[in-house]
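Quick one: the structure is below, questions incoming.
All protein chains of the complex are present and in place, except for one that has been dropped.
And now, subunit A:
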Amino acid sequence: MWENDDACIKCSICISVCPVYGQDLEFPGPKALGPDWFRAYQANPLTVPSEHVDDCTFCQLCEASCPVHVPIAHLIAQHKSLKKKTWRINLRDRILAHPHWVARYPRLANAPNFLVRPLGFGTQSRWPRPQRRVAPLSSSPQADTRQIVGLFVDCYSRGFDQDVLSAAQALLELWGFSVRLLPHASHCCGAAAYAAGQPEEGQRIAHSTYDAMTPGLTDLSQIVTLNATCDSTLREEWPLYWNLSLPVPVLSFSEFALDKAPAWFWDAMHKGMTARQEQGETTSWIHTTCRSRVSRGDGILEQLADKAGLAAIQPLNLACCGAGGSYAFKEEHEKTAHALGAAALEQVTETHDRIIVDSGTCALHLTQITGALAKHPAYWLYQRFLSLTQRSGDIASQEK
């Protein structure tokens, strides 16, 4: 099924980049749980799964580091699928593997601790708050609308980050694009199920989402994503593992902005800064998520922040913040998740600093750990644009 599945040369480079292995002394690491397990399983299908296999965040840093391209993370996902779980953990993981259910009914995240704790949900990690749809704030587009872009509405943005979604839509329209939100109803790319060791369910979810999206794609020039995991799942994992090929290119919002936002927009971002505003500029911390790093690399958010004229841009020295999608919401992972994110607290010492990050759950986790607001670049770009162009209010106040 896999290309290079038996190619491991035991160099251990994957272990050297694994964030969990460096933190959790009981975690056997990607080599043991991926290629080593796979070889044992090939020789004996009755090989007992590791009790720690679910402690992998599916960040895929191991896979990206491998010099012989063993699909380490995906072998671990297969390993996870064989692990027996108690009914309550099964139920919890089934819920978390279907974030589009939660996005459909985001008030589920308000469930009290006495209800969620018995199911194995953690109570130390902050839960997201539901956000109602915010109308995009842009006025009429600044350029002729000639192209239509699809804005992929990931589960988190749909349920809990409507301000980010609105900001992204407003910016795209400002740049002269017509925006179509995709898919219309709440669906998931399948990444959550794959990460949870349910690859077949992930495939089923992905096919359902594909079917829901495809009728409206023919006139699109591009699909723009907001979440790094969904981005790489749509562009890379759909065709590679699930035989799903979208007829239009998929690109992250950040890369799209760097490439397509018009020159007048960038000019506006650099002009009109009052002395008071310049004095009030805070440090912009950048966290490129694991999946974004694996798929596209580091430095893209920094380029975007620089082009937008943000001051004091600093990449966060953080391999993984610990959010890991739904990882930090599980009681058995809370300690590791918070230990992984603790390095951010050593760096972000001012709560009025901003953190720019391309994932909603990472943003939630980093906000909790550092006390500084972490948000998607679309949010920060639009905030800055509004403040510099003297438009009324900000997204947060409009939301109220």
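Criterion: contacts are C-beta pairs under 8 Å (C-beta built on N, C-alpha and C of every residue); 3 or more make two chains touch, one makes a residue touch a chain; residues count from 1.
Going forward, contacts and distances are computed from a predicted model.
K.L.:
Hey, which one's the missing chain according to UniProt: "Predicted metal-dependent hydrolase, TIM-barrel fold", "Acyl carrier protein", "Carbohydrate ABC transporter membrane protein 2 (CUT1 family)" or "FAD/NAD(P)-binding domain-containing protein"?
P.N.:
"FAD/NAD(P)-binding domain-containing protein"
K.L.:
Would you indicate which residue among A:32, A:226, A:244 or A:261 is in contact with the undisplayed chain?
P.N.:
If we include the chain that is not displayed, A:32 is the one touching it.
K.L.:
Check the options A:17, A:153 or A:171 and report the residue that touches the missing chain.
P.N.:
A:17
K.L.:
In the complete complex, which positions of subunit A touch the hidden chain?
P.N.:
On the subunit A side, contact with the omitted chain comes from 4, 9, 11-13, 15-17, 21-23, 25-26, 28-29, 32, 64-69, 235-236, 249, 293-300, 302-303, 306, 314-315, 317.
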